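Note that one protein chain of the assembly has been removed; the remaining protein chains are unaltered in position.
The first chain written gets the first letter, and so on, giving A and B; residue counts start at 1 in each chain.
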Amino acid sequence: MLQSVIQLTMFIIALALALNLWRLCIGPSLPDRILALDTMYINAIALLVVFGMHEQKTLYFEGALLIAVMGFVGTVALSKYLLRGDIIE
Amino acid sequence: MSFLLEVIISLFLLLGALFALVGSLGLTRLQDFFMRLHGPTKATTLGVGGMIIGSIIYFSAGDNALSMHELLIALFLFITAPVSAHIVGKAALHRQIACEERTRNIPWQQNGDD
């Protein structure tokens, strides 16, 4: 039973990622797109965690943690660029 | 793995996935940027939290040893999600993104009155 629930969860997250991709495409403004990217990386973390359960390996945890760290830095850098036109002041 | 444990894990997974979906739906469906900001920061973060609790129970029960390191992802997300929402919102304020008509107290429209 658990395997099919895990697959259903992965399907729902994939649906959420598709919705984010739609927002990323239609915009309409730059902060909207940054927000869509931000949500996409959070959903990607969720997908990786569930995929690790599907494969029964803890290996994917490191990948998820790396995405969490790098995604946050990426969001802040992009927003900072919009705010100042410069990333490192 | 016992049946009861499987049911608990499934509940957490499905609840988390539904919250993630609702957050993304909010991002797609709501009308202006500042309203869209609410969906991802709250629902998606809690969704990931739910899935991570499921994963902790799964791996702890599978190996018969407490496996807590997924908790770090949840901790990190709960610290960073408000910060990234704040800074994206700040960028949007700076660019004066168009708001819905019915939003009250729009900051750049009332600079004259107070």
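Please note the rule applied: a contact is a pair of C-beta atoms (placed from the backbone, for glycine too) under 8 Å apart; a residue touches a chain by one contact, two chains touch by 3 or more.
By our rule, contacts and distances are computed from a predicted model.
The complex includes a chain that is not drawn, and of the options "Thiosulfate reductase", "Carbohydrate ABC transporter membrane protein 2 (CUT1 family)", "Na+/H+ antiporter subunit E" or "Urease accessory protein UreF" the UniProt name matching it is "Na+/H+ antiporter subunit E".
The shown chains contacted by the absent chain are B, with contact judged over the whole complex.
Only one residue in the set B:L14, B:L30 or B:A61 touches the chain that does not appear here, and it is B:L30.
On the side of chain B, touch with the chain left out of the figure occurs at residues 19, 22-23, 25-26, 29-32, 34-35, 37-39, 41-43, 45-46, 67-69, 71-72, 75, 78-79, 81-83, 85-86, 89-90, 92-93, 99-100, 102-107.
Going forward, only the chains that are shown with their structure count from here on.
Interface of chain A with chain B (complex): residues 1-2, 5-6, 8-9, 12-13, 15-17, 19-20, 22-23, 29-32, 34-36, 38-39, 42-43, 45-46, 49-50, 52-53, 56, 58, 61, 64-65, 68-69, 72, 75-76, 79-80, 82-83.
Within the complex formed with chain A, the residues of chain B that make contact are 1, 6, 9-10, 13-14, 16-18, 20-21, 23-25, 27-28, 33, 36-37, 39-40, 44-45, 47-48, 51-52, 54-55, 58-59, 62, 67, 69-70, 72-73, 76-77, 80-81, 83-84, 87-92, 94-95, 97-98.
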